[in-house]
Structure formats: structure tokens, C-alpha cells
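Note that one protein chain of the assembly has been removed; the remaining protein chains are unaltered in position.
What follows is subunit A.
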Amino acid sequence: MSNFFSKAEVTSSGRPVFIHNEVECHLLSGVDLEPEDHHHFTPLKSGILILTTHRLLWLHSSSASAIPLAAISHIFSSRKSLKSVFHSPRIRFQVLVSPDGRLFDPGSGSGSSSGSGSRSVVVTAVIRGKGDCDGFLVKFWDSWRARAWESNETSGSGSGSGSGSGLASGSEAGTGTGGGLYSSDGSLRMVGVAGILRKEQQMWESTDKSLQDAFQDLNALMSKAKEMVMLAEKMRQKLLSGTSSQTSGTNDEDMGSKEEMQDWLLSVGIISPVTKESAGALYHQQLSRQLADFVRTPLERAGGMINLIDAYCLFNRARGTELISPDDMLQACSLWEKFDVPVMLRKFDSGVMVIQNKSHSDEEVFARIKSLAAKPEALRNGMSPTDAAMSLGIAPAMAKEHLLTAESKGLLCRDISPDGFRFYINLFPEIDPLNIYFVKDYGMCSTWIKAVSTSG
């Protein structure tokens, strides 16, 4: 199976590694890839299909295969027949096959793009999961036609956002703006006043078509919803401005119908954005994996443990424009339990939440704290969170959490005074309540007594 497709690299958290300028456009889960005849490759079952500007990636349990969009010679439009009502939706496309039976790889540099791929195979992607199949198909068309792999500028990528986390929401700029961008494939170029008029005309025509498509098929409506939101907004604006500028000579019928229109628009409820909802649970999954990848460098710098709030700030800053909410962050972290990622979310008794490496060992930290607390300086004056932070090489807030946990395990005792909050090594277990004046010769108590008396 892996011989046929191109190999795709995957990070340790199961996210695909993108090549330069490659942006993710859409994602579907529960996808099977089947060839038209089985001697080309064995069918691939139940993976995640990711569409990017350059490739079609199929992910399954941390391995990935890729089909470069350059190798695709034709995409079939979806056949809506009686059979298709009962089947899972299918996307069929034709890929070029090189003479050695493998998928044609444009990166291998063997001849011109049309010369070596003489044979072609039809591949069917069967979408068994819940996903926006028609939307995927539209974006598939757009990405394929955009031919991002050929151009060197960033304008070749179909979406406006620069960060690599496009997901389902990142590519809305690519669709619905009409044919004006793709001048290289032979469509009309817009110049001069005639161009402007033609553009207006095209926009109205596409708006009309949008409305028609939308109201025929609910699935299509969902994908067009973004456009519908904009349309509804425009209409609402027009209605509002219309009613305010009218003179008192308006007849009641017009007013009535306008208000009706307004009410109807509101009742359809096209106010909320739909992109996140349509991606649904998958959004959090992919986000979760991406976060696991990202957080590894900050973790190393912070000594193995980082406050969740700090991680949130760093992550959002790195994302740039596609910011996530604290809720999303929390959900993404909680999903880590289900995947095999090397990081985990941990909540301390005090309520502080941190991200730490799975390999982080509490026992090791406690041993270090214990040896720190047994030093003469710490025996005399105790240890404050700042002292521990400096010695352990971690943030003071994290150090305090560690000290509190060590206290709860009985290693340390707290001392609250006007001087502040300090920790001492726990001597209580060594003291015998029936013999309070007795001190063992080589215990911690005698070490403490010695340390204290040499200073006075």
C-alpha cells in the first residue's frame, strides 16, 4: 500500500509536516481510498483525509500517505443519483501513474509533467464519517485549479491567513469570490470600467446562483452559510437604511413586507458562524495535536513544566490571527489523554493547571527538594519559593506548587510569619511525644540542632 503513494512525514503527535507555503484547507474523517481495480494498491480504510493547497494527505494511526495535487489529472463532479442517497458520499478523481506502477511524483524530476504519466487510475474516496463532503469537493476543485505548487509567491495559496492552522475555517477567503483571481487559467481579465461592470454583473449572478443552490439542498446551504450571513447582513443594512430614508408617503404594505423580511432573516438564524460547528469534534482533535507539537519547545526551556496560562499566551501569539479561546485550549489539553502524545495536563490541589512532560517524575523533584531543605542555610532560615525556584531552575509559581506538593507528602512543613511564607524540612515524624526531650544522635533533628546552634 505504501509503495503506491508518496510518503508523507508526520510529527510525533500525529500531525502532518507541511512543506513550504502549504496550507491546510479541509479535513474529513472516516475516509476509505479505493482504486478502480485492486492491482494498483490495496484499499486504505478509515483514515483522515486532509486537503491542502499542495497535496491530498491520508492519515492513519500516525502514518501518512500523500497524493500531490500535481499528479491529479481530473476530478469527477459528484453524481447525484438514486443510488447515492443510500451510499456514503464518494469523491472520484483520476491520478497519473508512472511506468513503474507507482503514483506519479512531480517532485522526482523525471521529465515534463505531461510526458511521463501516460497511464491513469481512478481513485475513489468513500466518506463514511460525518463531514461536509460537498464543501470538501468544492475546495478540492479550487485547490487543484489554483496550482499552488507551481507558483513561488504566497499568493498561490488559496486562503488568506498565513499561519499553518487553517483547518476548516482558514480557507473561506478562497471560495465565493468568483473567478477574478484565477486569471492564469484563461478566464476573463477585468480591466477598465467595462471590467468593473462585468465584475458587478458576475457578483450578482453568483449571488443569485448561491441563493438557488442554497435553498435546494440543506448540505449545500451549510457550506454557503458564510455567504448567506454576508448577504443577510447586506440586506438588513439596506432594509434599515431604506426604512429610515423613506418619507411619510410610504404605504403600509411596503413597510409590512420589509419588516417581514427582517423578521424572516432573523428567524432563519444565520447569525452565527458555521465553520467551527461543521468541523465539530475534529477541530479540537487537530488543535490538540498541533498544540502538543508546539508546546514542546517552551516546555524544555521552562524545565519540564509550564503554567497553562503561559502556554495559552505563547500558543496564541504563535498562531497570529487565528486565535483560540481559553475554552478551546482547555478542551484541546483534555483530549491529550486519548492520544499518545508526550505531554499531559495536570491540576494541582491549589487549582493551578500546568502542562508537563509525561516523562516528568515527581519523585525526582521531591528528592531534590529534600536535599535542598537539608542544607544548613535552609535548616536555619527555611526555604522560600524563590529560593527553590533558583536552585531548581524553574519558575517561582511552579516551585511553589512543588513545595506545596512536597508538604502534602510530609516532606516539608510550612512557616508563616511576617517574614513571609517559608518551608522547613519536616522534623515532626522524628519527635517522640512520650519522650520529648530526647534527640536521636544521627537523625534530622540533631542535624538541625547543630545547624541552628552554630549560627547563634
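Heads up, the rule we're going with is that a contact is a pair of C-beta atoms (placed from the backbone, for glycine too) under 8 Å apart; a residue touches a chain by one contact, two chains touch by 3 or more; residues count from 1.
One rule holds in what follows: contacts and distances are computed from a predicted model.
Of the names listed as "Golgin A7 family member B", "5-cytosine rRNA methyltransferase NSUN4", "Vacuolar protein sorting-associated protein 25" or "Oligosaccharyltransferase complex subunit ostc-like", the one that matches the UniProt record for the absent chain is "Vacuolar protein sorting-associated protein 25". Here one chain is not drawn; of A:Asn21, A:Ser143, A:Gln285 or A:Asn426, the residue touching it is A:Asn426. Contact residues of subunit A toward the unshown chain are 382, 407-408, 410, 413-417, 422, 424, 426-429, 431, 433, 436-439, 445-446, 448-450, 452-454.
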